[in-house]
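Just one protein chain is left out here, and the rest sit where they should.
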Amino acid sequence: MTHIRPRSPNIQSYRPQLTSVLSIANRITGVVLSLGGVGLVVWLVAAALGPEPFSVVQGFFASWPGQIVLFGFTFAFFLHLCGGIRHLVWDTVHGFELASIYASGWAVVAASIVLTAATWIASIFMGA
Amino acid sequence: MIIHSSDQVSRARFLKRFPVPKNFGVPAESRIVQGRTWPAPEGARRVKVFKIYRYDPERGTNPRIDTFHVDLDDCGPMVLDALIWIKNKVDSTLTFRRSCREGVCGSCAMNMDGTNWLACTRFISDLDAPAVIYPLANMRIIKDLVPDLTHVFAQYEMIEPWLHVKTPDPEKERLQSAEERKQLDGYYECILCFCCTSGCPSHWWNGNRFLGPATLLQAWRWLTDSRDEGSEERLDRLEDPFRLYRCHTILNCTRTCPKGLNPGKAIAEEKKAILERRS
Partner (left out) sequence: MNRPRMRSPFGSAIWLGSAKTGVEHWWAERVSAVALVPLTIWFLAAIIFHTRSDHAGFVAWLREFPTTILIILLLIALFHHAALGLQVIVEDYVHSDLKFAVIVGVRLTCFAAAVAGILAALQIALAS
């Protein structure tokens, strides 16, 4: 016999559950926010260089694609923030009952949506 | 929906599987092909369709998915009953492990409708139509639903799952207070079915180095045993970026444990103990 034993499927067949979906979401938002950090540096450097480079960067953020990017960053930020706090609580060995895991998971989703909406409403209010 | 215990089957689900291509990162020998459809039993009035992963090492061909029709009026209520019914009535070559048929031996762990559980304690009525049965996820397959557990048992062996003592044996047994005995609750009940390890994405990507939830839960079972005197070496053995810290608290393990245990919590205890000994 020369055949290698096959490996049974994992991600191809395993059902997505709140546990794994929020975990991968925390990961993706972490990567997104790292890019956001680079955006922050670009913005700071532009501000340091003077009004003209700064207005180019601000112009991008004010444009439609820029606003969509900022909106994405806002949601990613709140999801990562709330998910991160959930992780910090777990690290103290609290909240491991399945009911708590699910309750905190849905709370993270709800809080991220509400906080993102609140941020944008506040920002539109400030801009008006 | 809030899930209160790991035996709850969630009816509300927004994704059946992760949106990745079917053969995403799958090596040639593991690609699953279409299998055969076995005829429905004649005269059966309540029939359920089962799609089951098959692999025959003697044929040297790829794994396939066979379709069976089970007569529910002629068969017991559990998924294991359906498998036994198929083996008796349809295809005697269908191969799976089972022994106790009451959830204490851990042999019949498999993946049903995308989650790991014991076939003998999952109701057929809890499964979708058609029901989809795979072996435990991410294991090398010996035949059909029988996974090769050599590696995960070698990882279990690594934590030296027995009492370590340094002081000479007392005259009688080593005593433990009722309070201390209570510390083992939730850990000693593990039946080593490896549902949790096989459902852990971190173990999928780094199973060669990450010990996985089953072994880490067992590690805590010995660390928290008041009679054990080997905790120093035990913690040394665990403290490793891969062995322990590949756990990212995804908690698929706790979600799936058919004994309702909490490997995720055991791992958090270990991380806390390791932090405690240096600050």
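The letters A and B name the chains in turn, as written, and every chain counts its residues from 1.
Note that in this section a contact is a pair of C-beta atoms (placed from the backbone, for glycine too) under 8 Å apart; a residue touches a chain by one contact, two chains touch by 3 or more.
Treat the numbers as computed from the prediction; the structure is a model and nothing was measured.
In the entire assembly, the chain absent from the figure touches the shown chains A, B.
Note that of B:74, B:102, B:180 or B:236, the residue touching the chain absent from this view is B:236. Listed here are the chain B residues that touch the chain not shown: 140, 148, 150-151, 153-155, 157-158, 202, 205-206, 208-209, 236-246, 248, 271, 274-275, 278-279. Contact between chain A and the absent chain runs through residues 1-5, 27, 30-31, 33-34, 37-38, 40-41, 44-45, 47-48, 50-51, 54-55, 58, 74, 77, 81, 84-85, 87-88, 91, 119, 122-123, 126-127.
Throughout what follows, only the chains that are shown with their structure count from here on.
Chain B contributes residues 1-6, 10, 13, 15-18, 20, 22-24, 26-27, 29-30, 32, 53, 55, 57-58, 60, 62-63, 111, 113-115, 132, 134-142, 147-148, 199, 201, 204, 248-252, 254-255, 262, 264-265, 268-269, 271-272 to its touches with chain A in the complex.
By the touch criterion given at the top, residues 1-21, 23-24, 27, 87, 90-93, 96-99, 101-103, 106 of chain A touch chain B in their complex.
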